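What follows is a set of notes on a single structure, which appears directly below.
One chain of protein is taken out of this complex; the other chains stay put.
Chains here go by letter, A and B, matching the order in which they are written, and residues are numbered from 1 within each.
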Amino acid sequence: MQSKIAQKRTLILMLVPCLVILCVIIIIPLINLFVYSFYDYKLSNPNGMEFIGWKNYSKVIKDKEFLNSLIVTGKYVFGVLITQIPMGLLFVEVLSHIKKGSGLIKSLIMPPMVVPGVVAAVIWRLMYHPSTGLINYFLGVFGIEHAWLADPKTTLASLIVVDFWQNTPFVILMMLAGRSAISDDLYEAGKIDGANGWQLFRHITLPLLRGSLMICILFRIIDSLKGFAHISLMTAGGPGNVSTTINYYAYRMAFTYTDIGYSSTLGVFMLLMTTLLAVVLLKIFNKGASN
Amino acid sequence: MNRSLFKRYLSKIGCYAVTVALIIFFLFPIYYIVTMAFKVDVDAMAYPPKWIFTPTLKNFVEIFQDGALIKSLINSVIVSSACVLVGLAAGTPAAYALSRLKCRWVSSVMFFILAARLIPPMSMLLPIFSLFVKLNLVDTHLGLILLNLTFVLPLNVWMQKSFFDEVPREMEEAAEIDGCTVIQAFVLVVLPLIAQALVATAIFSWIQAWNEYLFALTVTRSNARTIIVAVNNYINFEQMQWGKIAATSVIISLPVMVFSFFVRKYLISGLSAGGVKA
Partner (left out) sequence: MKPKKLIAILAALSMVSGLLLSVGCSSGTESSSSGSAPASGSVSATGEASGDADKPYAGTTIHVLLNTHEYYDIADTYIPEFEEATGIDVVMEHVERVSLATKQEMELGAHTGAYDIMLIDPSKATRYYEAGWVEPLGEWIASEDPAITDPDFDINDYISAYTDLLTVDGNLCGLPAVGETTMLFYRKDLFEQAGIDKVPETWDEVEQACIKLKALDVDAIGLRARAGEGLNCYIWPSFLYAYGGSYVDENGYPVLNSPEAVAATQKFADMINNYGPVGGSDMTHAEHITSFQQGNLAMFYDASVFNNNFSDPELSKVTDVWMAAPAPMGSNGQGASAAATHALMLVKDSKNKEAAWQFMQWYTGKDLQRRVALDSKTFGAVVHQSVMDDPEYLEIFGGHNWVESFHKSLERMRPDYRLVSYAEWPYIGDRIGRAIQDTITGIGTAQENMDALNEELTQFFIENGYVKQ
């Protein structure tokens, strides 16, 4: 049997390739990101970069558009989580009562996840069309004809629906994975003790789904923060700036106006925020896990 | 007795109703775009919608007349496959190590790996492009694979680790007492247990790499262009070739869907048997 030290060494060696690859790809862009944020760097400026210290940062803090994009992003991520995570849990419960055909069902919900973001955006933009879209076609039965994307009051909600369509299958599948690791014996024991469905869910399913829940919430937050294709193709950040998330705002700065310096500053803010969020989330889940 | 039986039937019908509703919700837009791909534009945009129509293959034919499309398809396959393989090859051992090492720095490393996924891609584009120009990696498969790994690797590591965490150490410890090294125990004992979960991760990795647009657009030119960039040309609202847009969407999505369908046996049971039943 290998010595403990040899074992530990092997384990660390197994870690190396992955870290090397990531370091190579991340470090340099990360350094550049921070460096550019201190420069006035516009791609089309023939004089190149000009060091301006903290100017970009103070501009960002005073930027009303930026503050608005923070709020929009917050609303969007909140909407995403509050619809997708509960639905994931609900569907897991529902599916546990259905024995037959569960395999087929699971494969039937996969397509939205597989389809690229741009395709989803195309489909839903067509369906949301006020006068020729299928959504208003079906809702026409109830006499509803609404401009879902054009009306600033419903734009964000409409986008959240598309995100829901595209990403809930992932949440469901991840939770199903976690759920099936929970032994049926636990549920039997619970039932014998007289617990009803809700109690079984709350005291057995939920705690033991901790791992899956954490990954779902974490990855969904990160990915919805980076979400781009939907917004770009469906609303272009509008109407006004109602759907301009911070990521879309950074994109516009970088690629429509090629203001690399300012966009990098926005990128730094984004990175700090997502890092903070991730750290907080992990702390919450790790604390809970050790209970 | 009757009352509780009735309640059980009711809840079961409720469950089926919810399931059916969800499935219709998820699948209807797919049906919509697929049928659009087989319609002529004037039919595709007709309102009230034409549920019954004369199908045509025109859109697909016109798209495939672009000779570069086959090449871009091959490029996509190469890049996605490589990402899946490297993701598994580098990510799985790393996840195992992180799961088994009892050190304080494990969570920091996990976080560093996740950080790769936190960096906004927009902000990475220009520095990456400049770097690639210097390293001669522009328009190469290798360059694109490396870029895609920034999100495929974290996905692999985080998912696998959660599965490895489910596997009780008694199994490897038993093997190690019998004389296995760490690697032998890993490959012969632990891996087979989460084998089917590996397939699930592979599918997610493939999907992500296949659908990635921004990096592929920037760092490829004519040699390494992937199919999603090639067909994205049709997906814009300036030229409004709806039939082609739909046909394009079907073409991009088809390979992944077919692949997922064939391995669904592994996927379903893989995700369902993520670990050893406690």
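To be clear about the criterion, contacts are C-beta pairs under 8 Å (C-beta built on N, C-alpha and C of every residue); 3 or more make two chains touch, one makes a residue touch a chain.
What you see is a predicted model, and the numbers here were worked out from it, not measured in a lab.
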item	value
In the full complex, displayed partners of the excluded chain	A, B
Contacting the left-out chain in the complete assembly, out of B:L22, B:M36, B:A90 or B:A200	B:A90
Residue of B:A115, B:L198, B:I227 or B:I251 in touch with the missing chain, whole complex considered	B:L198
Interface with the undisplayed chain - residues on subunit B	40-42, 45-47, 78, 82, 85-86, 88-90, 92-93, 125-126, 129-130, 132-133, 135-142, 145, 187-188, 191-192, 195-196, 198, 217-218, 221-225, 229, 232-240, 242, 266
Contact set of subunit A toward the excluded chain (per top definition)	17, 20-21, 43-46, 129-132, 145-152, 235-236, 238-241, 255-258
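Keep in mind that, in the parts below, only the chains that are shown with their structure count from here on.
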item	value
Length of the line joining the C-alpha centres of subunit A and subunit B, rounded to whole Å	15
In the complex with subunit A, residue positions of subunit B that touch it	11-12, 15-16, 18-19, 22-23, 25-27, 29-30, 32-33, 45, 47-49, 86, 89-91, 93-94, 96-98, 100-101, 107, 109, 111-128, 130-131, 146-147, 149-150, 153-155, 157-159, 162, 165-166, 176-177, 179-183, 186, 197, 200, 204, 207, 210-211, 213-214, 228, 232, 235, 237, 242, 245-246, 249, 252-253, 256-257, 260-261, 264, 267-268, 270-275, 277-278
Residues of subunit A that touch subunit B when the two form their complex	1-2, 6-8, 10-12, 14-15, 17-19, 21-22, 24-26, 28-33, 36, 43, 90-91, 94-95, 97-98, 103, 105-120, 122-127, 131-132, 134, 137, 165, 168-170, 173-174, 176-178, 180-183, 211-212, 215, 218-219, 222, 226, 228-229, 233, 247, 250-251, 254-255, 260, 263-264, 266-268, 270-271, 274-275, 278-279, 282, 286
